[in-house]
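Missing here: one protein chain of the complex. Every other protein chain is in place.
After this line comes subunit A, so read on.
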Amino acid sequence: MEVSGLPLSPSQRAKLASAGYTTLSSLSAVSSQQLARGTLATTRHFINPSFLGFHRFQFLPARADLNVSNEEALVILNVVMRSSRFSGSDRAGACIVAGAQSAWDMLCEEEHNKHITTSCGDLDKILGGGISCKEVTEIGGIPGIGKTQLGIQLAINVQIPVGYGGLGGKAIYIDTEGSFMVERVFQVAEGCIEDMLRLNVSQFKNLETHKEKMHPNTFLANIFYFRACSYTEQIAVINHLEKFVSEHKDVRIVVIDSVTFHFRQDFDDMALRTRLLSGMASKLMKLAKQFSLAVVILNQVTMKFTDGSFQLTLALGDSWSHACTNRVILYWNGNERHAYIDKSPSLRSQSAPYAVTSKGIRDVVSNCKRIRMM
């Protein structure tokens, strides 16, 4: 590994390079005092000052001057140590290439991967059991199609106790649009509890005690709500999530409703917008992996002029569309609401109907189930 790839400040990197330290191995045997003095430990023995004195100044003029304090040298060496330890991990399968994981290990891990139900059987089916933990899923659609409804539903469903086939987790809801209506959350929670109790009525005789535990208020208390009023705040929340989640380990879903709003309004510099968005996406992806939680990003739609006609497409442009693992588009198909898997590495593209009822997202009640292949 090269020194130029180390997470050091540019001037420190430049100093190291000009002092002759270009690779990690060249730094591995150096003490902090040596580094601070700026003499290369390995070369010192071979150079006889009386014999090579003249040449030394000619060939190695910069080596003598790293010009950093002892403390700074220590910091540099710490970074070096960490970087070299990273590349020498002793995980199985990792001994060949640093940081790698075998496909078999990944498969075993995926088997244990949890899903959060959407409360709509057809939708769960095409999603492979629901919204997947450890992944970033983007959901988009026109105004009024039910994006916020789905977001609220997921924030409730993640809390279904393990005994009822759920995850028993908590939810973080980041609201950028102000469309989070707590009355509606209460309704959805009631609907969810009602369904749970009905399905399990034979299993649990002491219904009363369960009702106690299953009050909608308990569900509301487990949703952490952030209201971001500008894109700066939105970025700040997402930066802060890592710390927040490590303090609240039972969070299993992060819903961002919507990622688009602030970024659509106040941006002239599109390159900056793309950079910020991709930075945000990579943080979210890391978060999803690290804490094995689901990240759901809601997105708006925009009109795009292609091939001489207008088409609907999700907002924020082409580079953003690479940011999420899965992309689901909600749309009107005749008189039904449908969800379509637009992009996913493991699921096939298909669509399924869903309905928004007073209790939340549910199956379409019509007689036949129609899952269409597209």
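What we mean here is this: a residue touches a chain if its C-beta (ideal position, glycine included) is under 8 Å from a C-beta of that chain, and two chains touch if they have at least 3 such contacts; residues count from 1.
To be clear about the criterion, contacts and distances are computed from a predicted model.
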{"item": "Name under which UniProt lists the unshown chain, selected from \"E2 ubiquitin-conjugating enzyme\", \"UBC core domain-containing protein\", \"ResB-like domain-containing protein\" or \"RecA family profile 1 domain-containing protein\"", "value": "\"RecA family profile 1 domain-containing protein\""}
{"item": "Omitted-chain contact residue, chosen from A:Ser230, A:Gln290 or A:Ser346", "value": "A:Ser230"}
{"item": "Of A:Ser4, A:Asn70 or A:Ser358, the one touching the omitted chain in the full complex", "value": "A:Ser358"}
{"item": "Residue of A:Ser26, A:Thr118, A:Ser132 or A:Thr148 touching the missing chain in the full complex", "value": "A:Thr148"}
{"item": "Interface residues of subunit A (partner: the chain not displayed)", "value": "7-12, 75, 79, 142-144, 148-149, 173, 177-187, 217, 219-233, 235-237, 239-240, 242-244, 258, 260-262, 264-266, 272, 275-276, 279, 300-303, 305-306, 309-313, 329, 331-336, 340, 342, 349, 356, 358, 374"}
